[in-house]
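Please read through the structure below; I'll follow up with questions.
With one protein chain held back, the other chains of the complex are shown just where they sit.
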Amino acid sequence: MTMDDLYQEIILDHYRRPKNRAPALDGEDVHVHHSNPLCGDELDLRLRVRDGRIDGLVFDGEGCSISQASASAMTDAVLERDLDDALELAEDFRLLMHGTPATRPDDLRDGVVFEGVARFPVRVKCALLGWMAVRDAIETYLAGASDHAVTYDD
Amino acid sequence: MTMDDLYQEIILDHYRRPKNRAPALDGEDVHVHHSNPLCGDELDLRLRVRDGRIDGLVFDGEGCSISQASASAMTDAVLERDLDDALELAEDFRLLMHGTPATRPDDLRDGVVFEGVARFPVRVKCALLGWMAVRDAIETYLAGASDHAVTYDD
Amino acid sequence: MTIDVATVRKQYPTLQQEVDGRRLVYLDSAASSQTPEAVLDAMDGYYRRLRANVERGVYRLSEEATARYEASRHRLAAFVGAPSPDGVVFTRNVTEAINLVAYSWVRRRLGPGDAVLTTAMEHHANFVPWWHAAQDTGVELRVVPVREDFHLDVEAMGHLLADGRVRFLALGHVSNVLGTINPLSELIALARAANPEVVVLVDGAQAVPHLPVDVAALDVDFYGITGHKMLGPTGIGALIAKPERLEQMPPFLTGGSMILDVSAEHVVWNHPPHRFEAGTPMIAEAFGLHAACDVLDELGMDVVRAHERELVATFLDALGAADGVTVYGPTDPEQRSGAISFAVDGVHPHDLGAMLDSYGVCIRVGHHCAKPLMRWLGVNATARASLYVYNDVDDLAPLLEGIEAARRFFAR
Partner (left out) sequence: MTIDVATVRKQYPTLQQEVDGRRLVYLDSAASSQTPEAVLDAMDGYYRRLRANVERGVYRLSEEATARYEASRHRLAAFVGAPSPDGVVFTRNVTEAINLVAYSWVRRRLGPGDAVLTTAMEHHANFVPWWHAAQDTGVELRVVPVREDFHLDVEAMGHLLADGRVRFLALGHVSNVLGTINPLSELIALARAANPEVVVLVDGAQAVPHLPVDVAALDVDFYGITGHKMLGPTGIGALIAKPERLEQMPPFLTGGSMILDVSAEHVVWNHPPHRFEAGTPMIAEAFGLHAACDVLDELGMDVVRAHERELVATFLDALGAADGVTVYGPTDPEQRSGAISFAVDGVHPHDLGAMLDSYGVCIRVGHHCAKPLMRWLGVNATARASLYVYNDVDDLAPLLEGIEAARRFFAR
């Protein structure tokens, strides 16, 4: 296990030049805040839904390269998807982090390169942060609410 | 360390034919009850004082051979002594149990044969029970009381 | 399958020793068991290769130590059929496991008008915490008596439950003095019939080392375990709980690892089981306990039980036939484990213990931390010989020899 197993070039690209990173979103329907207090990772995710589709999605936050890059790759993979579809994809990513091969590698887009993180148990939480946040945002939306905060344990 | 180091013939004699063992004492001034709950040793000691002297002393109780024999030997050694003198002798025995040679071996009488018990730490409490009881009885008497109970820890 | 004791014994360094030229005969496993090489190796592996703190390191030593520490939790959960690894809280010993429940459940939820039911057969570890909690809270402590046949008095228990005020039942699985195996399902059903909401804790200290145990099947809320009696190291035990019970409980010990966030204004507790593991845990000990579960499972708990049942039958027959020996405990080997309490006429247990020691035989004497039971037996102390996987019929002769020698020695 070397630095390169963990930090693929694509991951570093997302970290250095994140996609859909912004502190606000026009017409936002839901805002969730997720954190891994034991790592010090913090993430704000804002979601806009139109016709059951993810119409807008931005993240903001502070944390290690893995958490920030994974959130960036996540936004890229789920934007424009139906809510149900996005939830399914988030589950696919979660299983990937627990060692199960992805069933929809193409749809995960750059998310697949995080596969190697599964071998670094303490970093799995970091990679999951964005995906768990989008899942929560969708569920919060479906429940009719607009705000939610979640704190993970170690 | 063999059985014979611990159980000298004199000790077994005191155990089989204890001296001054009785459930009551005419004209008793003080009665104390001491126990080692962790061993299950129990001892009742009754004291009669005349002119600052131990005029009567009997013990009763239940326990291992060491505790019963030591109480028997103790009564033999302190009967007829002045209270102060008996207290001193009890201290001599206590030190003996902690490995210090006796300063008054002759006065301790059969008490000296318990010297070997010092090498069996868990049995020291047993050998001390009678001596601690007589000390307590005298101190209880000197304090003007007539009854006292003490429970030892392990 | 049976146990090949000669092979097993080779795994226990202490048993290779001689005492005054005699083979060491260890008959005190109910107090603490011997430790096999595999358990020592597991701890050594931690100290020599993976020595680091757990739960928060980002370097490999710590990551691997953490993964193995958590693997021990899974291993123990599997070994006792815990409902979930999330319901396995590591503690120092079973005493701490029981106190955790006394503080975070009983003291937090019960009060005047409620009753806690325990039994006269318990080890102090499953008696004093309830007594103490009762003092603090005004809860009533009720005690199921013991019958002449050394079983719990089920009828009396029914009466103690009748008013429906018993909200907590604390029960030993196997008595450390009498060897009695309590009919848990029957007793728990009785309590639940009187109050379906009753919360049940079982002290499994003497059961898990000796019987196949399936905590989920028993359907108890809490089950306590201690490592040093099941071939494991000192310094580790566990509380096995239904995860939903733990969710309902505030923490007991607080500090590092059991919180998510802290400021002067607010604290966010971590989720179970971490909520109940404050500070640096018993890391090496968890590695050792993992190995102990492996050793027992390799033998097979059914086989362990069968071995002990046969052995205890042999010992009971021989002691019953010996002059001046009285055994306290059920006579049917089906209903008891291998802890055998007895008295020898005219010989105080302490003196007996010393004599047996001179024969290289290790037994326990005293009240065995079961004073309420001693009161009921009407004695201050008993002698106790207890059996385990490394004991065999060849351990009987030295025991009988020492007993007979003591009888002669102390005869008046």
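Residue numbering begins at 1 within each chain, and the chains themselves are lettered A, B and C in the order written.
In the analysis below, a contact is a pair of C-beta atoms (placed from the backbone, for glycine too) under 8 Å apart; a residue touches a chain by one contact, two chains touch by 3 or more.
Because the structure is predicted, anything quoted here is derived from the model rather than measured.
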{"item": "Among shown chains, those touching the left-out chain", "value": "A, B, C"}
{"item": "Contact residue for the chain not shown (choose from C:I283, C:L299, C:V312 or C:A406)", "value": "C:I283"}
{"item": "From C:V220, C:I236 or C:I403, residue that would touch the chain that is not displayed", "value": "C:I236"}
{"item": "Given C:I98, C:L160, C:V174 or C:V213, the one touching the chain that is not displayed", "value": "C:I98"}
{"item": "Touching residues (missing chain, whole complex) on chain B", "value": "1, 37-38, 120-123, 151-154"}
{"item": "Interface with the undisplayed chain - residues on chain A", "value": "2-3, 6-7, 12, 15-17, 37-42, 62-66, 120, 123, 126"}
{"item": "Interface residues of chain C (partner: the chain not displayed)", "value": "13-14, 17, 19, 24, 28, 31-32, 34-35, 40, 43-44, 47-53, 56-62, 92-96, 98-99, 102-103, 123-129, 131-132, 141, 143, 226, 228, 233-236, 251, 253-259, 261-264, 267, 278-285, 350, 353-354, 356-357, 361-366, 369, 371-372, 375"}
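One rule holds in what follows: only the chains that are shown with their structure count from here on.
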{"item": "Touch-based graph of the chains, sorted into line, ring, star, complete or other", "value": "line"}
{"item": "Centre-of-Cα separation between chain C and chain A, whole angstrom", "value": "46"}
{"item": "Chain B residues counted as touching two or more neighbouring chains", "value": "none"}
{"item": "Junction residues of chain C - those touching two or more other chains", "value": "none"}
